[in-house]
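Missing here: one protein chain of the complex. Every other protein chain is in place.
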Amino acid sequence: MDKKLVLSALKKNAMLIVLVLVYLFFLILTHGGIFEPSSFTELINQNAYVYILGAGMLMCMLTGGNIDLSCGAFVCLISAIGGVFMILQGLGTGVSILLLLLIGVVYGCVLGFLIAYVHIPPWIATLAGYLSFRGLGTFILSSNSKTGSLAPFPADFRNLFYGRIFPTEKGVFNIPCFLFGIIAAAIVVLSVFSARRNRIKKGYEADTVKQAAIKSGISAAAIILVMTRMAMDGGIPTTLLWVAGIILIYSFITSKTTIGRHFYVVGGNIEAARLSGVNTKRIMFIAYLNMAVLTTIATMPVIARSNSAYANLGKNFEMDAISACVVGGVSASGGAGTVLGMVIGATLIGVINLGMSLISLDANYQRVVKGFVLLAAVVFDILSKKRAK
Amino acid sequence: MMNGSTRSGLLALAGGYIIYLAWEMFQAMRNGTTSVAPALNIVFIVFFVLAGSAVLFYAYRVWRKSKKDDAEETPPPRPENDNSLK
Partner (left out) sequence: MAKILLEMRNITKTFPGVKALDNVNFQVEEGEIHALVGENGAGKSTLMNVLSGIYPYGTYEGDIVYNGNVCKFNTIKDSEKLGIVIIHQELALVPEMTIGENMYLGNERGHKFAIDWNKTYSEADKYLKMVGLSESSKTLVKDIGTGKQQLVEIAKALAKQAKLLILDEPTSSLNEEDSRALLDLMLSFKKQGMTMIIISHKLNEVSYVADTITVVRDGATIETIDNSGQEPVSEERIIKGMVGREMTNRFPKRENVPIGDKMLEVTDWTVHHPLYPERKVVDGVSMYVRKGEVVGIYGLMGAGRTELAMSIFGQTYGTNISGSMKIDGKPVKIRKGADDAIRHKIAYVTEDRKGNGLVLSQSIKVNTSLAHLDAISSHTVIDGDKEYAVAEEYRDKLKIKTPTVEQLVGNLSGGNQQKVLLAKWMFAEPDIMLLDEPTRGIDVGAKYEIYCIINDLAAAGKCVVMISSELPEVLGMSDRIYIMNEGKFVGEMKAEDATQENIMALILKSGRGE
């Protein structure tokens, strides 16, 4: 009986276990390098855009396996315009961000309108952006700068997206960061147990104390571990807050709200959704509006980190976001997938990339690994589809 | 339903990307920017081209099947009687 429970738990968390195994693998290969405090900060800074774009891509994929091919190129365009605003025009950081968001909203509305109301297939509608935005961005960059890139971005902007909260020297233990970890862990434990108490009170099936303790204990320990390591590297990266905020908001939307539910049912059976009073066109519209806005937000940590806007910025970002979703178990035919799954998928890809760059693996080997990860995800998708039948 | 055809689109994307990776590897090899042994490199390139093509082919099959399902699931157009025109 117990064995069965453990087995089903293993099955449910297969990707999480793969993540741990891959991490341990690189831990050995890098002689502990991936456990250095700086690696944790690097992981979050390097992959911030994957999490943010992944959240948007998840919403698109939920509506029926639809994707956005244009987001990588749109990152390039936004970064070019952002460079013009902040570096050349000298507009304030706040004003620039607002203006960029406005551009994102406009593009999102156009895209959403074309897909939801004109019924242009998403991949065609976004392919137009994919083909034109990078060219447009390059044009803006080259007509404003001899080198074809704009740099550097203002310090307050960089602090906002690539800084530290309550920074301390590296190697000095950062107390706020540690406290933040303790509080987050406590919230996780408390919420698991209060949800359990609630279910018991209403007479529903609930986890045993042991299960709840294991569940919350593991997450709490992981959070505290990560935060103590980050505390040794100068404090909480602001990127982490942005990413965590977006992940929390989107897990809440997808799991707890009516609009999130609508995304799942539209992906599950669009006709049934329509006849049940769901405004299916509005859902498609929101999916792409949301995607464009999140793409704009994702651009911020990217340009803050690179500290320049250049033509190749955002290349293959759409593939990274899609891979994170697919590896994270988001169904390629829509209607199934969670934010948590996407986060695990993105982290897995991030850990692999970071590990490979730490052991300075040849670029071709990196491609080989990337290809195999994607192949594995495809095979997994095919198998799970087969089993579903 | 739209699901089958969009799933095939995603699969096609994955297949295409794997082939694109093979192309990048080829470029790196030609420009001499890789330290991987050429023989091994070629093995990987060939494998990726084959695997990518296989995924592409599978995507095509899914797409064709989804077209077939479409025809099944939307019941044949009702024998709407043309008399109603009169």
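All chains are identified by letter, namely A and B, in their written order; residue positions are counted from 1 within each chain.
Note that contacts are C-beta pairs under 8 Å (C-beta built on N, C-alpha and C of every residue); 3 or more make two chains touch, one makes a residue touch a chain.
Bear in mind that the values here come from a model prediction, so they are computed numbers and not experimental data.
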Determine which one of A:Thr168, A:Asn279 or A:Thr338 touches the chain that has been left out.
A:Asn279
Taking the entire complex into account, which one of A:Gly268, A:Gly341, A:Gly355 or A:Gly371 touches the absent chain?
A:Gly268
Contacting the left-out chain in the complete assembly, out of A:Ile224, A:Ala336, A:Leu358 or A:Ile382
A:Ala336
Listed in rising order, the chain A residues that touch the chain left out are 198-199, 202, 204-205, 256-259, 261, 264-265, 268-269, 271-279, 335-336
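Heads up, the rule we're going with is that only the chains that are shown with their structure count from here on.
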Chain-centre distance (mean CA atoms) for chain A and chain B, in whole Å, is 25
For the chain B and chain A complex, residues of the former touching the latter:
1-4, 6-7, 9-11, 13-15, 17-18, 21-22, 24-25, 28-29, 33-36, 41, 44, 48, 51, 55, 58
Under the stated contact criterion, what part of chain A meets chain B in this complex?
64-67, 122-123, 267, 269-270, 319, 322, 326, 332-335, 362-365, 367-368, 370-371, 374-375, 377-378, 381-382
